[in-house]
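Worksheet: one structure, shown below.
A single protein chain has been removed from this complex, and every other one stays in its place.
What follows is subunit A.
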Amino acid sequence: MASKFGEWIEDRTGLSKLLKTALDEPVHGGAKWSYVFGSGLVFLFILQAVTGILMASYYSPSSTAAWGSVYYLQHKTSFGWFVRGLHHYGSSAMMILALVHMFQVFIFGAYKKPRELNWISGVILLLCLAGFGLTGYLLPWDQKGYWATQVATNIMGTIPVIGKYIKILHQGGADYGNFTITRFYTLHVFLLPLSLVFFLFIHIALFRKHGVTPYWKMREDVLRDRVDPFWPDQILKDVVFALGMYAALAGVIFWTGGAELQAPADPASNYLARPEWYFLFLFELLKYCQGKYLIVGTVIIPGIALAFLFVLPFIDRDASRYPSKRIPFFGAVFSGLTGAVVLTVLAMHHDSRDIHIIHQREEAEKQAARAVKLAEKGIPPTGGLSIFLHDPVALGEKIFKESCIGCHKVGGEGGDNGPDFTNFGSREWVAELLKNPRDQRYFKETGLMPPIKLPDESLLDMAEFLLSQSAGLVNQNIERVERGKGLVLKGTCVACHPMGNKDMKKMAPNLTDYLSETWLKEFLRNPADPRFYGTRNKMPAFDRLSDSQLDALIQYLFSLSKDRTLVSEKQEKRKEEYVFGLTAPRTSIHFKDRS
């Protein structure tokens, strides 16, 4: 029955005959491990195609929807992170393998007559790969892709005369927007795949016509006498290689947790863009080509390198494939390679030591984690970026950076007129303040409060008590609170600081509800109030901030230490109105960074 059906299919289609012709290709000189790279690339391309097609059914190409759809794919679907990881790391694997393949072809001299067109179609395929990398980077519409791609389109703009027009054509307008995504998407999923398949077909057809190019030392008689069939001898090696690559990819994906998705693209931010690793050398090159020499780095040097690759088979006409007979070409190719490697290493080296880059990477990771957290409640139709508009912590941070960072440090950044707010409001922060108010981190020599000479444990008890007065201290320790209460109320603190009645005035700030929302709010509004610093106050009043801005700022201050939660009375109330996760308090984010 099965064989009858098989015969019927065979009779009508000639399928197995076709397969036989496709697979019975003789491999002259024998099947070799060194031939696996080309078929490895075909395997990776198919992997990219299937993962890409599947991801396309989850992706939405518009500037408002793209980030959200990738977020959904990455965080809400089963295996979405893995499939996206395959696609992401698969592209890097393809780039590596393509370079290995190309250098092997070069070293073996396989581009020589009659295989010139094979080489040229290969160079075009490499360009296609670069195009895939470039266009794919933008599609998630996250910070990284958005800003890195700006560099690429700006490079297009430096091409003399036509550059401006090419740039507008790629961007779909004078600036980035919906059409930038649709155009990059069209390039990435239609034009480039079609071109790649077209040139791949030519490349493989030419390869079949001319056969493998063995190691240059292989003798003619071996080449003639030893013939292995492609199937199964060579295919087994190819399959083993493909399996190895897939295992390696899966390993990398599990190791890294998949491809990164940063926070939604924010055109108002000043993100330091870095391209994917295989473009880093071009990026680094531009550092040395500035001003009117910019075009040297953007057009002239890459143009010369490309032109060299295209004409290589026509200038290296010696029939011999021995490397010793091709020294000038080896010199040219390997000095180009060395240049690219050196530039790449330089770029990585600079970035790994640049404090701004390091700081930004940490910041970007935090932002990404926060964006994911916020997106959980649904992204408004206005787009990924607008989730931040509903995030008081982000807004508070913005206000802090506008109004406070001139005097207060956070994480090493900012002025030092006022106390350092790193870890502000944590138990340690308060205890250290009690221990030495005139420390560099706190009030310096202007501090009037005497240091409290008690063991660290007792200081922590006092901090526990002071902080316990405001809602939102996590893991409160009742015993510590009681001990601290005793120390504060029976000690000398209350000689200067009023306690228990929030309107009472003495010479030092009122500590009733110390560092609570209301305390902070009233303090920020008027630090010179007799309840706080009175006439000794040095801090400007922030009464120009609106209620909601003050709320946001306080939420941000609360978020600076892990000891405080962001839940306040108002949010508790909002929790009651919470319907099906919709109006969930966006503010009660227990944000944890990945570290």
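We take it that a contact is a pair of C-beta atoms (placed from the backbone, for glycine too) under 8 Å apart; a residue touches a chain by one contact, two chains touch by 3 or more; residues count from 1.
Throughout what follows, contacts and distances are computed from a predicted model.
Not shown: a single chain whose UniProt protein name, out of "Copper resistance system multicopper oxidase", "TPP-dependent acetoin dehydrogenase complex, E1 protein subunit beta", "Rieske domain-containing protein" or "Inner-membrane translocator", is "Rieske domain-containing protein".
Residue A:Ala375 is the one among A:Met95, A:Val212, A:Leu261 or A:Ala375 that touches the chain missing from this view. Among A:Val50, A:Ala248, A:Val345 or A:Leu489, only A:Val50 touches the chain left out of the display.
Only one of the listed residues, A:Gly38, A:Gly80 or A:Pro313, touches the absent chain: A:Gly80. Contact with the chain that does not appear here is found for just one residue of A:Ser39, A:Ser69 or A:Thr512, A:Ser69.
Listed by residue number, the positions of subunit A touching the unshown chain are 47, 50-51, 54, 57-58, 65, 68-69, 71-72, 76-80, 82-83, 86, 231-233, 235-236, 239-240, 242-243, 246, 250, 375, 377-381, 579-582.
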